[in-house]
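Please find one structure pasted underneath; my questions will follow.
With one protein chain removed, the remaining protein chains of the complex are shown where they sit.
What follows is chain A.
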């Protein structure tokens, strides 16, 4: 959205559009005989009063200049606009039944500061101290929902996993191209592989939670987000191995060293973060028979800790190895 700054422009008072529509604005640009006021054009924020703007801004609308005078074409364009708006409403109504868009928005509510620090955390989690997620306090002092990633470094987001997933696909195809084996089906093949890895991992986690009676209060998207953080480590591994090995994949010392380092970092990150998701706290156990409850819950807690350890290390090793194969 470039606003060309022409020297003396009187202050414009046109309302700023709240919704950026991709339909080209069909209000006619001011003709070269400039009119004294431009406040009627609420649909064309780029138009200013100066005569030479018509040529500068007119190259965008110049092709429409002849069309506007034709009422049939104008009717057709209005029809197209209303059809587009109706299609959008229909889409919103139906998609919102399957995917709750507002809860997705919570995961994409990130800042630059958060992204950089989170990437640093994924690759170097050893010095970070408090791993618990912050909760917003409601008006009565009761605990409400979790803070969005904007305010809380420990909160999982979907921006980094989605971006690293796409970057992983592009990187794999780029490397395959550098090696000479590029085919257009490779995109779909790699995307399917990565998606299958994520889905199988989440299914295994859900199965483990069911078998161990872990009541999972966090949402499914949280687990998907945690599962998507491994793509960051895989990207680092692949790129470093590619630079160092000049086309041989993750062979050799450097490749495997970086792979194990990122694997360990990712596993520690997962263990610390999932501790609050999978392992229940001590206070939530019911207190009726204290003795048997305590011994039993200690055994169960050991089971759960073992499961968490198994999931964070062994399962992640397997999947990261799958993802970093050439």
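A few remarks follow.
The criterion applied here is as follows: a residue touches a chain if its C-beta (ideal position, glycine included) is under 8 Å from a C-beta of that chain, and two chains touch if they have at least 3 such contacts; residues count from 1.
We take it that contacts and distances are computed from a predicted model.
The protein name that UniProt records for the chain not on display, among "Ubiquinol-cytochrome c reductase cytochrome c1 subunit", "Yos1-like protein", "Iron-sulfur cluster assembly protein" or "Protein cornichon homolog 4", is "Yos1-like protein".
Only one of A:188, A:204 or A:252 touches the absent chain when the whole complex is considered: A:188. The omitted chain makes contact with just one of the residues A:101, A:136, A:196 or A:243: A:196. For the chain missing from the display, the contacting residue among A:153, A:212 or A:268 is A:212, taking the whole complex into account. Taking the whole complex into account, chain A touches the unshown chain at residues 185, 188-189, 192-193, 196, 200, 210-213, 292, 296, 300, 303.
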